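Only one protein chain is missing; all other protein chains are in place.
Each chain carries a letter (A and B) given by its place in the written order, and its residues are counted from 1.
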Amino acid sequence: MEIVQILLVAASGIFSIRFLYKKFLAPKKDKDCGTDCGCH
Amino acid sequence: MITLDLIEKNQLGKIVAIDTDLLPLKLIEMGCLPGNEVYLEQLAPLKDPMYLVIDGCHLAIRTEIAKNIKIELI
Partner (left out) sequence: MSKTINVALIGNPNTGKTSVFNALTGLNQKVGNYPGITVEKKQGSCRLNQTTKAHIIDLPGTYSLNASSMDESVVIELLLNRNDKDYPDVAVVISDIENLKRNLLLFTQIKDLKIPTLLVINMSDRMVDKGISLNVNKLEQKLKTKIALTSTRENKGIEFLKTCLLDFRSLSKVGCLDITKIDEAYFGNLQKVFPDQSLYKLWLVISQDVNFAKIERKKVQDATEYKTQPISHLKRLQQKETIKRYQYINQSLKETYSVDQSKATDYRSKLDRILIHRLWGYIIFFLILLTIFQVIFGWSSIPMDFIDERFTKLSEYTKINLPPGLFTNLLAEGIISGLGGIVIFIPQIAFLFLFIAVLEETGYMSRVVFLMDRGLRKYGLSGKSVIPLISGTACAIPAVMATRNIENWKERLITILVTPFTTCSARLPVYLILISLVIPEGKFLGMGYQGLTLMGLYLLGFAMALLSAGILNKMLKIQSKTYFVIEMPNYKLPLLKNILITVFEKTKSFVVEAGRIILAISILLWLMASFGPGKEFNQAEEIIMSRSKVKSFTAEQLENEIASHKLEHSFIGILGKTIEPAIAPLGFDWKIGIALISSFAAREVFVGTLATIYSVGNDQEETIKNRMKAERKSDGSLLFDLPTGISLMLFYAFALQCMSTLAIVKKETNGWKWPMIQLLSMTLIAYLSALIVYQILV
């Protein structure tokens, strides 16, 4: 029982890190900006 | 013939000429074309922007844009 609980905790920790990494840090593909953005 | 920024409240005019280079295309597409009627509905404080009815279309533009539109009062 103890071991199941520890495994569950470890799994949720890993999932959280993975989620936050994907959400904020992983490189995302950006779409092109439009005409009037001053970057052309 | 006057420019549109000089129109007064509740006056009706007819667009005579527009300066295409200085007007946004969007305004032209909303009906700001020679021959169409224009009516001043309301002015914001300091007379800017202007609330106009052009060819049945209710819209607001800034005075500096209105300077590029020539109208005839009717």
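We adopt the following convention: a residue touches a chain if its C-beta (ideal position, glycine included) is under 8 Å from a C-beta of that chain, and two chains touch if they have at least 3 such contacts.
Given the structure is predicted, the values throughout are model-derived calculations rather than measurements.
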* Structure fact -> On subunit A, the omitted chain is touched by residues 1-2, 4-6, 8-9, 12-13, 15-17, 19-20, 23-24, 28, 30-39
* To do: Quickly run down the residues of subunit B that touch the omitted chain.
  => 20-21, 24-31, 33, 41-42, 44-46, 48-49, 51, 55-62, 64-65
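Note that in this section only the chains that are shown with their structure count from here on.
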* Structure fact -> CA centroids of subunit A and subunit B: separation to the nearest Å works out as 51
